[in-house]
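Heads up, this is only part of the complex; the chains shown haven't been moved.
Chain lettering (A and B) follows the sequence in which the chains are written, and residue indices restart at 1 in each chain.
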Amino acid sequence: MQGKMMIKVGIVGGTGYTGVELLRLLATHPNVQLEAVTSRKEDGMPVADMYPSLRGRVSLAFSVPEKARLTDCDVVFFATPHGVAMAQTPELLEAGVKVIDLAADFRLQDTAVFEKWYKLAHSCPELLKEAVYGLPELNREAIKGARIIGNPGCYPTTMQLGLAPLLKADVVDASHLIADCKSGVSGAGRKAEVAMLFSEASDNFKAYGVSGHRHSPETLEQLGKLTDKKVGLLFTPHLVPMIRGMHSTIYARLTKDIDNATLQTLFEDAYKNEPFVDVMPFGSHPETRSTRSSNMLRIALHRPNDGDTVVVLVVQDNLVKGSAGQAVQCMNLMFGLEETTGLMHVPVLP
Amino acid sequence: MQGKMMIKVGIVGGTGYTGVELLRLLATHPNVQLEAVTSRKEDGMPVADMYPSLRGRVSLAFSVPEKARLTDCDVVFFATPHGVAMAQTPELLEAGVKVIDLAADFRLQDTAVFEKWYKLAHSCPELLKEAVYGLPELNREAIKGARIIGNPGCYPTTMQLGLAPLLKADVVDASHLIADCKSGVSGAGRKAEVAMLFSEASDNFKAYGVSGHRHSPETLEQLGKLTDKKVGLLFTPHLVPMIRGMHSTIYARLTKDIDNATLQTLFEDAYKNEPFVDVMPFGSHPETRSTRSSNMLRIALHRPNDGDTVVVLVVQDNLVKGSAGQAVQCMNLMFGLEETTGLMHVPVLP
């Protein structure tokens, strides 16, 4: 009997929430062998000392990048602040290592836009051209052959999957889309910040970045590929007092006379073979918890008062389909594995 | 020295959240003497046994309506399910008692609309005509002379105060307004319902009633008074895992060429004398907790990407300005008191 494929995996920046989520998913992935988890600050500390949930499941210690021998890996995930991945990617590629960046370094093709929103000069614009945007439902074939993946932002994942069928079918006014989005607090990461303290964020609700947010240009760039119309998007993020979960409420004005059944069919057809997109019955109200800790994204359509606006509700776990899970889904595609491998967790409800 | 005015107050239905919130506010109101709190189920039980927060502060016991001698009161608040107030109001009015209904019986002038949305025949349509919609900022003079107040719904309060300056100035497209609203769970009341259990509603976020909600017709009726244009409103309520607080994100397309400073001035002028409406600096992100347990409502304006859409953010405590506090504000006006009497609580933050 031939041995099964084992992918040697490195993680750069394993101390944040996307890092520990990657560890949770990869610890039970049947084709993954964890080789290294890097952290500048925690060199030598067993990963399970920082995250007791991993006691007995991950025996690695954090190591500084210099010791981590990432070039021996088959793939390296970057769960780091923006700017780290682009600095290390050229050397990894040269060593034959594939790269999946969970931050924004490889999401935007336009470096001017990148530099405007992230306040960083892009250090390897020539690699940007071959970087692939890691949204399998819209980009599967390119992902399979990619060496570099720019893993989508959490909000953009919901906006694109919620709008794609409408834009492709050219049935809505693309110039005045509204996405009113709500995210759990883990989306802000594991940084010590007063605004994200329990006593600030609990029992509270607020919008933020209403006048402009980094996920707008990324979403606009991708939505633009789905239609030849000019895309205008008003994106309003809000902070919800829950750990995980994202809910996007998307408003689009119909430009064609189209009935609800046809709208529903547009979505069902678009996603009928997708293992991680669930189109619920027309008029449903998906709850974020129905996707908690899983890679599922759920969509439901509404047509209030049978008017000219379609409302698309989209939910996902921001740390899984919105980040680490999607990254593993890309890895599966890149290495020829069944796309769902290691990702079939049943959502934890309640 | 002349004694100060003491208003004899009765509360029908004191066991729900709006009831206990009325009790909290009235217990320290300097011109109120609590006469009776009725409950069919809890006859004889001291109010403070059900709500230990009131121990030592409210000495009344619940009594069945028959014993409560409500006709001896100066004003009776109904903190009851829809339909109760209209049944008892005629007798109270006849006895010279004023009525403030926190439910929907006197909110809608159109009985057909009422009956469609509340599935109840209206039992005193002739009284509807004299009922006054209790939103002081838009209706102050009428409230002063009213015998019957239909206290506004929580969502409608935010939508009206967030939209009024724009509609009055006729600067937005009234036919395609969108209000994406988020409410704390206390808005659902103190009914034993599975969907409102902690283990269901916590760490979760969802929309509900997207295809149609009772607060739409109420808001439409009132907004219609502010403009001669046809008003179209898409109202999407969501449930937030927090006890109190309401956040409305309102989208309106500008029809005039108007700069941000002028927009801001519209709002500041509209509310400059209002003790309970705070217009924050342009581009602010109000948090619901900044109004917690107080009668304040805060508003902030945004103009994303300097585009043609203005975004109005409105926050309030749904149980205070969204319900019991607004009712007390109306009572103050009806009895010639300073409007802020008993309502100057500083919000509890954190």
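Please note the rule applied: a residue touches a chain if its C-beta (ideal position, glycine included) is under 8 Å from a C-beta of that chain, and two chains touch if they have at least 3 such contacts.
Only a predicted model underlies this, so the values are computations on that prediction, with no experimental measurement involved.
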item: Subunit count for the whole complex, all chains sharing one sequence, 2 displayed; value: 4
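Simple rule for what comes next: only the chains that are shown with their structure count from here on.
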item: Chain A on chain B, rotation in degrees - Cα superposition, rounded to nearest 5; value: 180
item: Centroid distance [mean C-alpha coordinates] between chain B and chain A, Å; value: 40
item: Chain A contact footprint on chain B (complex, rising order); value: 176, 178, 180, 182, 184, 199-200, 202-208, 210-212, 232, 234-236, 238, 240-245, 247, 249, 251, 253, 283, 285-289, 292, 302-305, 307, 309, 311, 313, 315, 350
